[in-house]
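Excluded from the complex is one protein chain; the other protein chains are retained at their positions.
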Amino acid sequence: MTLEVMLKTMGIGMLRTGGIFCLTLLGSLPLGMIVALLRKSRIKPVQWVIKIYISIMRGTPLMLQLLVWYFGPYYLFDLPIKGWRYPAIILGFVLNYAAYFAEIYRGGIESMSVGQYEAAQVLGYTKTQTFMKIILPQVIKTILPSVTNEVITLVKDTSLAFTLAYQEVFSLAKQISASQTSFIPFVVAGIFYYVANYAVAFVMERIEKALDYYQ
Amino acid sequence: MKKTVSLILALVMIMGCVFALAACKGTDAQNNSGESDAADVSKDDSPEAAYVFLDEKLGIESYAIGFRKDDKELADQVTAAYKALVKNGTYAEIGEKYPDIKDYLNLKAEDISDDEIAEQGSGDANYTFKHGFDLDFPPYSYRQDDGTVGGFDVEMAQALCEYLGWKYEPVPFNWDAKDAELTAGSCDCSWSGFTLEGREDDYCWGITYSKNEQGILVAADSGIKTLADLAGKTVGVQTATSAYDMLEGEDGKSELCQTFADLKVYETYTIAFSDLKAGAIDAIAIDMTAGAFLIANDKK
Partner (left out) sequence: MHILDIQNIRKSFGDNEVLKDISLTVDRGEVVSIIGPSGSGKSTLLRCATLLETMDSGTLRYMDEDVAFMDENDKLVYTKDLKKVRGYFGLVFQNFNLFPHYSVLKNVMDAPVHVQKRKPREVKEEALALLETMGLADRADAYPCQLSGGQKQRVSIVRALTMNPEILFFDEPTSALDPELTGEVLKVIKQLAEQSMTMVIVTHEMAFAHSISDRVIFMDGGVIVEQGTPQELFEGTKKDRTRQFLQNYKR
């Protein structure tokens, strides 16, 4: 196999990896916020459910969760799972990362001083306004470094999609390595992950800088 | 500060790649120089080969096509069609493309009678045959030089569908999850160098189309000549393979395994082979076909 063919084949895998990455962030960043807010809900059963959800998502391997999401519908409900592979991968990643993001958000929200809420209340802001205008922007700034960490982990975690035989870059690297008895595909994959994470770090640093105008 | 650090990291990374590339080129060159002597790489007992199989084998098993237990009708249909492909020479023709396994393809056209075979085009044209296979298993099913999916089993399955008039759908799966995939119906069969022995009651078996012998691969100059010589040595094996099952299983060669200093279990044979070349392990327990493939590619 020429290097050109290898790069071309793995390039498709990189696009697929990028697809998982983007869809996961798109789903889990907002979902995490909803989970974080439900976690602080005044209705006790809701709190319990969310607590259990977070503890399962964080307490079991993502690989196992992917298997459950994909095969679960068949084994539990006898449903056909044709065409369910990709949705199951995205669902698995989104739900897992939402749990981690939720805990980051919660930490951020709890770090806000009571004074901010009280000032907003005295000025007559509604609860929604207080959250959206006063609390959330400050929370985002506080949690940005933790989110960066999590996003970088996600870039690397995308390789777990191989569990469900999704042909992303790492699966392809393994296959090509097996057929070519060569480590070069892994080196290519390594460079890809590094460059991707470098880009993530670069973008996040830019965002952090953009929010540096206040303390 | 941060920029400097990342720059240094990037440099280290690039240097690492260059080094890796150079290292690969280096071994290639070395092997090329010795290749003129070792003309036929599949003849691993030629004295000049750098890596050889021991004459004593671990055991012999067979590859067959596994279906869901309640899918006997489909299994029979595929078997009949497979036999037709043997009879009409397609099997031998495709086998010619894979010299490493040619000797193990044990079906002969003359052994098959006309009443055993399916008729051409006798399949339901609306049926899509979902071929489940592992993409990490050359030369039966793997990613080929041009980046496409191929291998002996894949080509046979495609030819079989064409023969019957079925639509063909490749379903690459993760080998560890093959049972779940099969049970859940995302594929119709497990067909990529799938060992029959030890699983007789777990599947409805279609045709047995290939022998698969397990052997011990060692460096030619290692001084290891027999299985008994492996006592006190470190042996590598890939997880979830026949060789692994033999060494780790309750029957089979577990007693032999007891004599090893250590049995190292790898994710892939590629990594195990690198460890053998580096001298980190003394031998690899492996399917002969897969081992021959490793040796052949090492020479390329």
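Letters A and B name the chains as they come in the text, with residue numbers starting at 1 for each one.
FYI, a contact is a pair of C-beta atoms (placed from the backbone, for glycine too) under 8 Å apart; a residue touches a chain by one contact, two chains touch by 3 or more.
This is a predicted model, so every value here is computed, not measured.
Note on the chain not shown: across the whole complex it touches A.
Touch with the chain that is not drawn comes from one residue among A:49, A:134, A:152 or A:200, which is A:134. Contact with the chain not shown here comes from a single listed residue; of A:2, A:41, A:55 or A:116, that residue is A:116.
Where chain A meets the missing chain, the touching residues are 113, 115-116, 118-119, 121-125, 129, 133-134, 137-138, 141, 213-215.
Basically, only the chains that are shown with their structure count from here on.
In this assembly, the C-alpha centroid of chain A lies 36 Å from the C-alpha centroid of chain B. Residues of chain A that touch chain B in their complex: 1-2, 5-6, 8-9, 67, 71, 74-75, 80-82, 85, 162-165, 167, 171-172, 174-184, 187, 190-191, 194, 198, 201, 205.
Against chain A, in their complex, chain B makes its touches with residues 2, 6, 10, 13, 16-17, 20-21, 24, 135-138, 142-147, 171-174, 176-177, 180-181, 183-186, 268-270, 273-274, 293-294, 297-298.
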